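Only a single protein chain was left out; the remaining protein chains are all shown in position.
Moving on to chain A:
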Amino acid sequence: MSTRLAKGGRLIDRAKPLNFTFNGKPMRGYAGDTLASALLGAGQVMLGRSFKYHRPRGLVASGAEEPNALVNLGRNNRHEPDQRTTTTELFEGAEATSQNHWPSLEFDVGAINDTFYRFLPAGFYYKTFMAPRFAWKHVFEPIIRQSAGLGAAPKEADPDRYEQAYDYCDVLVVGGGVAGLAAALTEARAGKRVIVMEQTAHWGGRAPVDGGQIDGQEPEAWVAAAVETLSGMANVRLMLRTMAAGLHDHGYAIGYQSVGEHAADGRPRHRLWRVRAGLTITASGAIERPIAFSGNDVPGVMLASAVRDYIVNWAVSPGDRVVVVTNNDDAYRTALAVQAAGLTVPAIIDAREAATGELPELARARGIKVMTGRGVAKVLGRKSVTGVEICAQAGEGGVIETVACDCVAMSGGWSPVVHLWSHCGGKLVWDDAAAMFRPDAARPPTGAAGEPLARVVGAANGLLQLGTIMDEAGIPAVSEVEAPLLPVWVMPAGAKEKLKFKAFLDYQNDVKVSDVQLAAREGYESVEHTKRYTTLGMASDQGKLSNINGLAILSDALGRPIPVTGTTTFRPPYTPISFGAVTGEARGELFQPLRRTPMHGWHEAKGAHWEPVGLWRRPYCYPKAGESHRTAVNREIVNTRTNVGLLDASTLGKIVVKGPDAGRFLDMLYTNMMSNLGVGKCRYGLMCNENGFLSDDGVVVRLSEDTWLCHTTSGGADRIHGWMEDWLQCEWWDWKVYTANLTEQYAQVAVVGPKARMLLEKLGGMDVSKEALPFMTYAEGTLGGFPVRVFRISFSGELSYEIAVPANMGLAFWEALNAAGEEFGVMPYGTEGLHVMRAEKGFIMIGDETDGTVIPQDLGLGWAISKKKEDYLGKRAQERSYMTDPKRWKLVGLETLDGSVLPDGVYAVAEGHNANGQRNTQGRVTSTYYSPMLKRGIAMGLVLNGPDRMGEVLEFPGDKGAVFKAKIVDPVFYDKEGEKANV
């Protein structure tokens, strides 16, 4: 039974008690506690059930590597699953609940899995779900969904605020232990701009717990002095509670900072730092390894270092009688700490044949029983430790002695934290003597110029003794000299199957020694494959405790050395980070930029139904009260064709192209000639990509002798501007052409309909008559006092003026048009009306009639392709045999026999079936609408030999067996002679 000790606890403040609950039970801890230390201090040893076998589990570790002690934290919209208690600072009112059990932590039905462990071996899912096929959906998946996973997913939106920030430094030091602080001092004194990130709330790392002397001081005193010195330096930033999550190419490091956890003062909860560091020094320490013996997961079996952390840092006793199991000298520190806290160490079980180092001798001198050449055969107890059975390490597990205890402190040696070093390519070497992978200084991660991006110091570099760590930084330090460890991958060495079935490697995913050995027997050799097959190291702890033990066992099973097996890939983040921090400000209104025209607010106020076009929102239609979208669209069209309509065309791309070579440039970009366009004239043009496919279209206007204005599609403005600059900067860099994207400089309004001229004449200011401003010309002047550019162009077939005004006057101009147009029955119309009217006229739309595989010739646009020009982008591609194939589907109009509207995208079927047993096809619908003018469905489509088959009827199968019959007709449905625009 764990408890709070009466004295001590270097990190807690007993004057500040904090209340919290666990599964509804009120508990109390102190400021400075982690949730883990508070729970343990409150006597809660069992904290959850395991993932697969539902075995009772408790704390194993005291830091980021903890695999078991994950809880649901908070409730309702602040509910968060899988919160690691060892890295969660205790706060007033914390509500934690245990995970992965039903109906309760104490009594769990799923624990029956543990009894049938033989039937849940490695690869169980793969093996079981092969057949029968229906069973997956109806049997396995529902059961797995019920039993798998750990915490419950939150159901409500997160109310907290998160943000990101950018920073820059010469040196980023990862880890605020003594090695990191020493490195920071050295770099800072050399004048470097230094950032130090420490993931916990405290400086100093393990040193204050593990003892020794630095520069003649206690480690804690040295740390305090170092932090004070660094704090006083302007070129240093010290960051606590900031976990360096990843190191990426070009020295780009991600830091995850806990800022205002549970704060109600407006602070963001987390901040994600995006840091460009010239050099990253990883001082990330080392993680102690568990030992694989039977029952090593029973609550109360902990890492030796964690046991002394709980005692020294938080004055929490993990148990009254602590048995230490080790293969090294360091764990003896735990025995000494336990004893110093007034608790009992019944025995130190050392797997080595002899233990004669300074620390073992000290333990013996303090009267602690040291048993060498021994191991743990089995841990007794289920929900908590009641004792250990001791055996010979060299044997098969025959019990020599049973020792009663309520805590087991184990140490299988240490593994350097090499994650950041490895994230972007740093290599590791196997250190046989220390039984660890450590960074290979000769093969660091490198930057663009081949320079090292990272350096490693301290325990992260495999230096485990205080003296050697500080020696690196030129600071004298001493601690007890440690004798070499003995690598122990299984305890006892000859453990029988029954023992190995309960010897856990990966606690979080319930992977045991027997699973890895089974995988090896089944032919798995690659550590990456074995990882995925057994799920070793795949849980949210990413195998921090299990990886080395697992690959050592795999190597042993395959009869090859550990370095040959190698490690799995280390990937960021080091520990899980919140989705909120990844998202930063990009949520709600700021999820994505929304582009607004100057009239956006007006449309919104009029209840416009929106259509997204790129990042713009354009009114699809303006429904009146009680009106459906369909009815509104029909009304807008009829009104425009009868009276006058207004379209907000501000989103239309407007790119100015100027220079001595501008004409030549546009002749290359467009399929038709633009260089011979008269000043003041407009011409419709097509742009293709190098492969000949239609890319964009629009009206080009010649503003002056050397200046053209290119209108592009709304969605294409930025892309086409980039396309122009690409050709000018990379290919035709010696051509004298400048471009400017003036899309947003102007608000543009299409004034469309038979009464359009009357409306403009009412505003007055310039001559907009047929004679002064004929179709396909442009003029500058004023209308109603607004400075305007007026283009006589039409996408509807009606008398139409597109009028550009400076964007800041756009709303005023739009309002003036609406006011002046009242007597003419003016109404705004939306993009759907625009689409229907252009389809009535047989005008193509980029993105409807084109899909990246369509060339102008397919659309009957041969008239817009210059025969005179030597070249234009796409010309040669359009001459390739496939492009000139007469069997390419061509644009036609389609009229249903019964007047109904064809479904969008349907195919016309042909005789026979293809190799896949599907009906052959001979065409497809590209645009289809209801025409309120013709009071019937109209459509355009691409059809095999279409233009030669006028009058033929095609069949278009729709959903649910429906077949639409449609006749091939001319694509111009309305005002074929074009009389309405020519007035």
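Criterion: contacts are C-beta pairs under 8 Å (C-beta built on N, C-alpha and C of every residue); 3 or more make two chains touch, one makes a residue touch a chain; residues count from 1.
Definition applied: contacts and distances are computed from a predicted model.
UniProt records the chain missing from this view under the protein name "Sarcosine oxidase subunit gamma", selected from "Carbon-monoxide dehydrogenase large subunit", "PadR family transcriptional regulator", "PTS fructose transporter subunit IIB" or "Sarcosine oxidase subunit gamma". Considering A:10, A:78 or A:161, the position touching the chain not shown turns out to be A:161 (whole complex). The chain omitted from view is touched by exactly one of A:808, A:853, A:920 or A:982, namely A:808. Per the touch definition above, the residue from A:786, A:801, A:872 or A:907 contacting the chain not shown is A:786. Which of A:289, A:658 or A:721 touches the hidden chain is settled by the complete complex: it is A:658. Within the whole complex, the absent chain has one touching residue among A:199, A:461 or A:597, and that is A:597.
Taking the whole complex into account, chain A touches the unshown chain at residues 161, 163-168, 193, 260, 263, 265-268, 271, 274, 276, 584-586, 589-590, 592-598, 616, 656, 658-660, 736, 738-740, 742-746, 784-787, 806-809, 811-813, 816.
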